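Note that one protein chain is taken out, while the other chains of the complex remain in position.
Going in written order, the chains are labelled A, B and C, and every chain counts its residues from 1.
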């Protein structure tokens, strides 16, 4: 028997393949193509307290082995999520993660409180709709000084504190590769009681339309994901795993079972799969199977044998 | 007439195409394939005061649209450079840039002093061998605390100060994309009297050999270059150009005349071409021609018309 | 990704190719597939309308626009291509007098649509050279062609109960204006060609602004009532 189980706090993932926020909707669309119970988990589209329209103008651009996106947190807001999507999540046999964004301290705090309240009610009914909160402190447009919460450790600390206080759910903080001091940021999260980390979100990046002489995106910068960033993301995951002891969900450009193994060898507890979902409709299912096949081939019985081996 | 001239301090480049350090040797090899006077300039392999063997083990790995290298500043040392390479540089009709690395404050300072002394002597002879120093504060292995000089602004300030004091040559500081606060770093260089900046150097990144269960590189991390990093590098160049007023040599994954234009529109004075030299032997010549062709097509008479337009 | 055998891939006009693949995945008029015949580069699959479906075959008509379509243009019978689909809402069930308006490669969805609803009039605008006009003439009582002008000038909306449009954005804008002055709703439908990533409604990169709020071009569309769409 091959053991691919992973754990963050008391949440057990049947395997390390978790779908990344923003690339998998709330799972409904992909559920028509494969059984979501093949997945270790899934993280829903980033939610904010209030519904958001997202960015206008072009939202996607391909680069060499990369994808620039400027969706800008378009989402139905937490209330509509709870009304329309949470019921779909309830029966799913996979770890369900709510990705929580925000544009002010208050919005983060209220959002977390709302999620907590619903979670308590649903657990009373004996039916949880989600298992984990993934706190996204790397959304590009925020009020205070125009600086994202995920860049400076001390600004981020405030958010982590507030959300940690507002919820009893296991909490993973999603870090930005644009953080000035990524390892310091990670250590702060551990100090403030996060149960885990996920990284990396997209890299701030740019594409200029040289004929129109302006940025392709109305927001000027957009977020880079995909295979192009994998070597940097892997280094970041490795560096963070060396420095802290809470579990890490590693991601950035993963597109094969071999890539999954690399992140686990770098120390990740689970991985997340984003852009690759667009390349292969059944990426989740295929990676889960590919991982098992690789482990069988190499005689690896449990991921613990190789986790953090490098 | 199309005017592609660029300028850093009193150094005039006939066009913005400058070959990046470490990818072009000292120009000798490429001179056998095309006329170096087609280039705006070239930056030689990074030099240290003493000769260096560089890293052992594998030195190169391809990633999706990227190149990981771990050459580790293999170089003949400044003395041998002056004896063997500087004479080859003297007659070249292109801007010649010495890329200066180091492993301690003292090494940087002595290196700069040596370059200054030779430069003065050769100018007395009426024959300069180089026009500009590019101070590389992003080499991965250094003594003090194992932390590269290019990460923390205040550590870097010391190096910039020492070198600035040691030379009368125009000075460009080459920044690392791994700097915690890239814009702060750039501002510091401007404060300390740098005549320009060049960015980006390679991104710290990683590749794991999952069969051998170890990093592919003996140094664990290596430097990522090539088209994969272009969108991030372009954003960084744009961000820095918005914040400072000294000229910037922009680079990172440039592989076409269109890419050159993007960096110039983002605010760069010149660009540099690294990895693309490996993809096209005559990259320098082709990009210089391609740039002129593009300008003609778009009716751009001078780069000033478009520089920093975005 | 499902893999399909290429049975044929021929140039029908300069830069315009018709590809026939062996696949029973079928689809309705106005739906599309995501296709790819490369591993990493370009990264994304490309959305292409159904040109025709017959038994175990699906046909795609494509114009060489960039890297992806250029790669396809070099494929030969016997090669394989990755296909996912059919995706999208497709055209609505029409009623009354029907017209199709295609601009350039935007004619692609209307061949299959004509097979379903052969009575429709067809308006085709080309910038340089017309192609596949015969095919349309075999199925339609009236095929109006314009080369180098504005095909939208040739259509009188009042003659039709339903008008379906696919073409470059300026053409769709023109139809939106025509429709606005006529003041009708639910008559003119456009098929949008936004860039897509997932193709199934999960990533929101194809999101468009409509009078009914944000919608997904790939899964709420690609076919929308023209008065709903807010072109940016």
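Operating definition for what follows: contacts are C-beta pairs under 8 Å (C-beta built on N, C-alpha and C of every residue); 3 or more make two chains touch, one makes a residue touch a chain.
Keep in mind it's a predicted model, so treat the numbers as computed, not measured.
Colleague: Which one touches the absent chain: B:56, B:93, B:127 or B:168?
Modeller: Looking across B:56, B:93, B:127 or B:168, the contact with the absent chain belongs to B:56.
Colleague: Which residue among B:16, B:101, B:177 or B:226 touches the omitted chain?
Modeller: The missing chain is touched by B:226.
Colleague: Touching the hidden chain in the complete assembly: which of B:25, B:77, B:184 or B:308 does that?
Modeller: Of the listed residues, the one touching the omitted chain is B:25.
Colleague: To test your reading of the contact rule: which positions on subunit C touch the chain that is missing from view?
Modeller: Against the left-out chain, subunit C lists 39-41.
Colleague: Take the complete complex as the reference. Which residues in subunit B touch the chain that isn't displayed?
Modeller: These residues touch the chain not displayed: 22-25, 29-30, 32-33, 45, 53-54, 56-62, 64-67, 69, 71, 74, 226-227, 275, 277-282.
The criterion applied here is as follows: only the chains that are shown with their structure count from here on.
Colleague: Quick check on this structure: which chain has its C-alpha centroid closest to the centroid of all protein C-alpha atoms?
Modeller: Closest to the centre of all protein C-alpha atoms: chain A.
Colleague: Between subunit A and subunit B, what's the gap in Å when you average each chain's C-alpha atoms?
Modeller: The separation of the two C-alpha centroids amounts to 35 Å.
Colleague: Counting only residues that touch at least 2 other chains, which ones in subunit C make the list?
Modeller: 40-41
Colleague: Residues of subunit A that contact two or more other chains, please.
Modeller: In subunit A, residues 64-66, 226-227 touch at least two other chains, as defined above.
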